[in-house]
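A single protein chain has been omitted from the complex, and every remaining protein chain is retained in its original position.
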Amino acid sequence: MLPWSADLAGRLEEHVVVSELLRGNPLGDPHERPVLVYLPPGYDDEPLRPYPVVYVIQGFTGNVAMWHNRSPWRQPFPENADALFARGDAPPAIVVYVDAWTRYGGSQFVDSPGTGRYHSYLCDEIVPWVDARYRTRRDPASRAIMGKSSGGFGAMITPMLRPDLFGVLATHAGDSLYEYCYIPEFPAAVRHLRRYGGDIWRWWEDFTSRVPFTKAEDATLINLFGVAACFSAHADGRVDLPFDPETGVIRPAVWQRWLDWDPVRMVPAHADALRGLRGIWVDAGTRDEYHLDLGASAFCAALREIGISDEIVHFELFDAGHGGIDYRYPISLAWLCHRMHANQAAG
Amino acid sequence: MLPWSADLAGRLEEHVVVSELLRGNPLGDPHERPVLVYLPPGYDDEPLRPYPVVYVIQGFTGNVAMWHNRSPWRQPFPENADALFARGDAPPAIVVYVDAWTRYGGSQFVDSPGTGRYHSYLCDEIVPWVDARYRTRRDPASRAIMGKSSGGFGAMITPMLRPDLFGVLATHAGDSLYEYCYIPEFPAAVRHLRRYGGDIWRWWEDFTSRVPFTKAEDATLINLFGVAACFSAHADGRVDLPFDPETGVIRPAVWQRWLDWDPVRMVPAHADALRGLRGIWVDAGTRDEYHLDLGASAFCAALREIGISDEIVHFELFDAGHGGIDYRYPISLAWLCHRMHANQAAG
Amino acid sequence: MLPWSADLAGRLEEHVVVSELLRGNPLGDPHERPVLVYLPPGYDDEPLRPYPVVYVIQGFTGNVAMWHNRSPWRQPFPENADALFARGDAPPAIVVYVDAWTRYGGSQFVDSPGTGRYHSYLCDEIVPWVDARYRTRRDPASRAIMGKSSGGFGAMITPMLRPDLFGVLATHAGDSLYEYCYIPEFPAAVRHLRRYGGDIWRWWEDFTSRVPFTKAEDATLINLFGVAACFSAHADGRVDLPFDPETGVIRPAVWQRWLDWDPVRMVPAHADALRGLRGIWVDAGTRDEYHLDLGASAFCAALREIGISDEIVHFELFDAGHGGIDYRYPISLAWLCHRMHANQAAG
Partner (left out) sequence: MLPWSADLAGRLEEHVVVSELLRGNPLGDPHERPVLVYLPPGYDDEPLRPYPVVYVIQGFTGNVAMWHNRSPWRQPFPENADALFARGDAPPAIVVYVDAWTRYGGSQFVDSPGTGRYHSYLCDEIVPWVDARYRTRRDPASRAIMGKSSGGFGAMITPMLRPDLFGVLATHAGDSLYEYCYIPEFPAAVRHLRRYGGDIWRWWEDFTSRVPFTKAEDATLINLFGVAACFSAHADGRVDLPFDPETGVIRPAVWQRWLDWDPVRMVPAHADALRGLRGIWVDAGTRDEYHLDLGASAFCAALREIGISDEIVHFELFDAGHGGIDYRYPISLAWLCHRMHANQAAG
């Protein structure tokens, strides 16, 4: 493999999906979305063979074109995934790279009046679109979802909400245990907002009227704003912060709306869905800046609590922070493919 | 003033108080405690004149002997306080430096089965002891309490609990708004505890069997352990952490015991006591590592909420972190003395 | 412009250049190299019009494919450059994106027995290749070079060495004033090397046998190793470090080889070449982690010292660190194009 390109053993198809569910979304973001569909080596040789599918979703600020981004001494995930299949290290699968970008940075893969219906778009538009065009296996035990950070969050909650679709998942440093991934950000945000009279909209106007990410506050505030738009928007799209912007005092009702989306806290109410899953990969770095190693531990503890066997769950902490952990994706992808292969044999 | 010493215009008397309330305390700490009593210039010249009293308490890990510690280019607070009175910048007062050290680092100035009865010792032993030996004014409007960090916390809660004693207070970066001063420490503690099998007692044994503060975890864990001993000890002295040491998941009942001691949350239940106060100084640095600038803002907002007038409250944020802010003490001390003087005139 | 793609007003051509000078390079890196040539809007409409050319080179660890990398809320530089020309904000120019990647991370755009003949490849192969295939202006006043970090370094030294080719330059946070950009890295490297018995080759073997950038030392050591391969390699390719890896003591002879490549120190010996330049853009962030704001100041002071007028030089410091400053490129590109346009009018 050369540093600036790679020939694939399989092939990567780039499509545009016209989403009716995203049409007219509150942010005016495009409703025509790119989707990448990777077909493993051999796909064309066995015209009747159906394949399991792995849906790959991205972290906050990600969009699907970034899968082509190149880093020094590393290959992009789609190339590493291809190499995995080419070497025979994983049973073949179709891999679908989904786009859920918004101009606020992301969608958390939920339906929200603040951003749009990205959960439904994923489940009710993308999945059927893929199934209609490719030789896919359609049982949940043959359909996986994986992601990192907000994408890991999406990979945890989507199967809880739609166990009829997804039976296998992998989360890398997925947002969870919100007291540790979100609360430590709030005081930083309060301090930043002092410069904007406590009004995050004033910051947003500033952010969008200049080169973004040139001010120290940009990263903290976009995360806060984007997540609030997903979790605590009003029906008319207005966004509530989960704290008083002057004092930082938590607003319990708003914060509860966030907590309702904490995967750790969601487990008991979705116990049946989770107990039906056929493979759950959970990992995070021991130095994760958002403390998602604790979130990962807590999520696994919650799974054990509802009686999910250790055989279903792979839990792993590794020495890393939140960034630069894309090298974990091929590892979990191989695991997911083996799981789905075994499910199929067993099923 | 020379860098290594100063002659005082007033005088500083060093006593030992024998505390019946601390005798047999759960940690085996001494029940004979040093106390420093500062008498302002002129005290001996007017043998009938009674003086207001300011009680000064310290932050976590502090003991009363540390008031003599010298820093480069700065004088110790007792010398600065003396200079203040000597220059006539504040009406004279007696200043009492109280010791509430424990082998866990502090007492938070509360009565706890984990550490001892330090609140009662302060209110029911030290105050009467001072009043018995010095020419003090004894009305609450002439008795102030001040401190920084845990000492600021003590200065907030003691008048809430004993408005009959204390009518004026100053808190510098006092512990408050616990979601921001404590919760961000918990994930760090969980990570540290991995090396001790999740058992903070194993760390404590290690800590006390070697040179302290030579391991990265020492500062975080002693703070956690010390505060837990004050807020969430059992009757038999055992200490509960407010979170599961493996996953970090908050233990709501234990955490509630902590929250019950959050000054911001204590305000409504002690509204009458607070409304009786005659002067409240609240400040903190805008970069305080424990986010106590937010705590300070929130405490003041809570005071406004119960109808306390802005005339009673001095609120100020200044450019600083949590450390090195001893230069604020003389400023608040002068304010307290002026307040008490005005109270007296008014009273 | 959409976040995941953009239609260009001009067009970007992707070629592969077969380099005879890189063939058989010491690292076994490819001698067939990608090159991107951007043609501005209107290029095809005026078939006789010659265009000035801007050569764009990259920082350490960069390769030419990374120009396509997408970042949140920002467009890649080739798209921003195109938009600049499309809006008419700069006189049109051809923009050539050159690849000088090596498996050690870069080439510093010098000829070295440690990495290869990248300076000659750029000047004697790429430039003629471009001139042979495109309607270029060929006077130095119409040929610019620009880059950031190591690319900024290359943009400073290449015109010093080849004033016959390049008459205009822009450097963003270019490596310079080596006591501040390199020396502070050395003690960190010594500490890291303790784990490798003081032998950087042992680290390199480790680095290339696992996932790169998963150890704390990787970033520091690859920078050191890569630059040493460019500046202080033996004829046989062995690499000398500029310090004793056990004690950190500077090795004066090796360090001098580095200093000989410090743009600030190179100015006097290349005064004539520099005095012939027709435009010099120098900028850096005031918080640059490698202190290249000082390097930028010192370089400009050295230019003044040899009598270069302030009219030739644009010097600017802006509030930023070393990263995330790609938004500066279109600004300097426009300046370069205006300069070359003015040169042409004047010439």
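So that you can tell them apart, the chains are marked A, B and C in the order they are listed, and the count of residues begins at 1 in each.
Following the convention adopted for this analysis, a contact is a pair of C-beta atoms (placed from the backbone, for glycine too) under 8 Å apart; a residue touches a chain by one contact, two chains touch by 3 or more.
Computed from a predicted structure; not experimentally measured.
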(message) List the neighbours, among the chains on screen, of the chain that has been left out.
(response) B, C
(message) For the chain left out of this view, which of C:P72, C:G248 or C:G324 touches it?
(response) C:G248
(message) Tell me which of B:R70, B:R87, B:R133 or B:R202 is the one touching the absent chain.
(response) B:R70
(request) Sort through B:P3, B:G28 or B:G197 and give me the one touching the missing partner chain. (result) B:P3
(message) So one chain is hidden, and I want to know which residue out of B:T61, B:S120, B:T220 or B:Q344 touches that hidden chain in the complete assembly.
(response) B:T61
(message) On chain B, where is the contact patch with the chain that was removed from view?
(response) 2-5, 30, 34, 61-66, 68-70, 72-74, 99, 101, 105, 211-214, 319-320, 324, 327
(request) Tell me where the left-out chain touches chain C, residue by residue. (result) 177, 179-180, 183-184, 186-187, 190-191, 244, 246-250, 264, 286, 291, 293-294, 297-298, 301
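As a convention for this text, only the chains that are shown with their structure count from here on.
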(request) Taking the mean of all protein CA atoms as the centre, name the chain whose own CA mean is closest to it. (result) A
(message) If I average the CA coordinates per chain, which chain comes out farthest from chain A?
(response) B
(request) Please work out the Cα centroid separation of chain B and chain C, and write it as a whole number of Å. (result) 57
(message) Measuring centre to centre with CA averages, how many angstrom lie between chain A and chain B?
(response) 46
(request) Go ahead and note the Å separation of the Cα centroids belonging to chain A and chain C. (result) 36
